[in-house]
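Missing here is one protein chain; the remaining ones are kept as they sit in the complex.
So that you can tell them apart, the chains are marked A and B in the order they are listed, and the count of residues begins at 1 in each.
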Amino acid sequence: MTGTTIRLQGCRKAFSDGTVAVDDLNLTIEAGETLAILGPSGCGKTTTLRMIAGLERPDVGRIFFTDRDVTRLPIERRDVGMVFQNYALFPNLDVAGNIVYGLKIRGLSPAERNKRCAELLELVGLQDHGKRRIHELSGGQRQRVALARALAPRPRVLLLDEPLAALDAQLRERLRSELDQLLRSLRITSVFVTHDQGEAMALGDRILVMERGRVAQLATPRDIYQQPANAFVASFVGNLNAFPVIEPTAHGLKVSGGELPWKGIPVPKTVYCRPEHLRVMDGAGHVRGRLVGQFFQGAQSRLLVDVGAEQPLLVDSADGVIHATGALIALAIEPHVLFTLHS
Amino acid sequence: MKRTTLFIAQLVFTLLVCAFMLVPVLMSLLAGLTRNYFVGVSSGLTLDWLIQVWQSYSPTVWLSLQLAVACAVCVCVIGVPAAYALVRMNNRFSRAFEELMVLPVAMPGLASALALLLTYGQFGEFRSSWLFILVGHVLFTLPFLVRPVMAVMQRQQLPTLEEAAASLGAGPIKRFFSVVVPNCRAGILAGVLMVVTLSLGEFNLTWMLHTPMTKTLPVGLADSYASARLEVASAYTLIFLLMIVPLLIALQAISARLSRGERR
Partner (left out) sequence: MTTVPLNVQDVSSRRDVLQRLRPTAAWALAPAAAVLLAFWLLPLAHLILLGGQRRDGSDTGYWQVLSSAQYLGSLVQTCILAAVVTLAALLVGGISGVFLARQQFFGRSALVALLTFPLAFPGVVVGFLVILLAGRQGLFAALGLELAGERWIFAYSLTGLFIGYLYFSIPRVILTVMAACESLDRSLEEAAHSLGAGHWRVVCDVIVPGLAPALVSCGAICFATSMGAFGTAFTLGTRLNVTPVAIYNVFTNYANFTVAAALSVILGAVTWAVLLLARRVAKQSGAVF
């Protein structure tokens, strides 16, 4: 079965009080791809998901599922599967009743419904839970039932609204990998919304970072992390160190606290790097500063080093060395990890 | 499209229901002011019927007002402490008491009135005074004060406030009047308005308990519906509505303010 491509063309949505939630959005989601929509609250990610679902209609623009214009279709005719943030399971039906709800509407016979229900219960690992009532289930179990219910009618598209937000941290980790395996094996076109960048990078084939209703960047997780398009994306996904350039030197750039190795003709105003790329050196390094903070995070430690700039540098160090506060720290960096940004 | 036709259908339906509610009331208002109902509005508008009603039936109006005020006072004196007790106790006993308190409202008013008559009817003085009716009204309206006041007390987390006052040395009576009552003012006000409205309109109990000397407004209305001209009956109804509607408006305003405070 060939998958469904989702295309948004010039979509715009404003609310009754005038705020523009989504402004001129053009987006193509490939068949079988999992797209993560990431951004701060109010950036329009949920509105975008709801427009794809059919719960909101764009004021301007069109939405296509493969070649079919679905802009005017309400959600009940779009053949999408949707998992809601708080699962929205029907309390008056048991687990099996919830799962087969969509099948009942499509007119499947009881035998077919039961067969499909058993398939899905096995898929999500809830084999003997068919007769349980919703209020008896734990958070993780409810999430799985919501997933099973959305997938039962074999929808063309799977949409998830912050699927793991309502779970505690431990459970979230576990379900994240289960969800990842599931989405990969199903090869269904899916779109999910999240504000958790770790989740977006783990589950998404591509990430759409949104800011104030507009596309900030649409790329693979690796590209977004290593080559962020602008300052917003760079600071939203992962942490960032900024080095305002004082002046160019023979071998690089003079910055507060030292000199960075830089090859290239256009001299940028600021260069950036990620915390894990700064190495703590025993002897000399590229920049030097005083330790003002140290946080043990298990696998690594985060150091805050004051080099005389506005903000201290963030350094993620896995060497396990405990430094004294105020000690002099030397940091080295490879030239290829430095990058520049457009704002 | 489909959504809009549904909206229009529901709107029309609701407007029809509204018409069902309003049209008779408007007819009654008009009839009370028309010179001759059979002829219609063309016979001219007049206040004569209102004047006639007032001349014949004003004692009922005064008695009803007297009863309503007395009922409100009694219910406050009995009910506010009761609400306080029920909120503080919050155990099986208090829940059973709440059930008991609601029974005179849930059960047919006629039955309660009959019971009162058969038990206390022999005390002639009591039976023929307006206090007999007052007892019935108090029984019927008590839950309508206690419930809102309880709700407000629970929302204000009264037990905690009280413990704070007690820790500062206030005795029970002082706590009641300086902490409990002032903090429930809104609930008491809403309850009192409800009680007054209900007392003014109470009929089921009052009809059985009244005597020709103690006729309330609804009793008078029943008399006029049976015996008087339509215009007189309508004018009488108009007077009743004039008394009730401002109270209802005030009640709605207070409840709106209460629920808004809750949301904050």
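Keep this in mind: a contact is a pair of C-beta atoms (placed from the backbone, for glycine too) under 8 Å apart; a residue touches a chain by one contact, two chains touch by 3 or more.
Just so it is clear, the structure is predicted and the values come from calculations on it, not from any experiment.
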item	value
Residue among A:I75, A:A165, A:L186 or A:A309 touching the omitted chain	A:I75
Positions on subunit A where the hidden chain makes contact	53, 55, 74-77, 79-82, 84-86, 88-92, 101-102, 105-106, 133, 135, 149-150, 153
Residues belonging to subunit B that touch the chain removed from view	2, 6-7, 10-11, 13-14, 17-18, 20-25, 27-28, 31, 37-38, 77-79, 81-82, 84-86, 88-89, 94, 97, 100-101, 103-104, 106-112, 114-116, 118-120, 135, 138-139, 142, 146, 159, 162-163, 166-167, 172, 176, 197-198, 201-204, 207-208, 218, 221-222, 225-226, 230, 233-234, 237, 240, 244-245, 247-249, 252
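In this section, only the chains that are shown with their structure count from here on.
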item	value
Centre distance in Å when subunit A and subunit B are each reduced to the mean of their C-alpha atoms	58
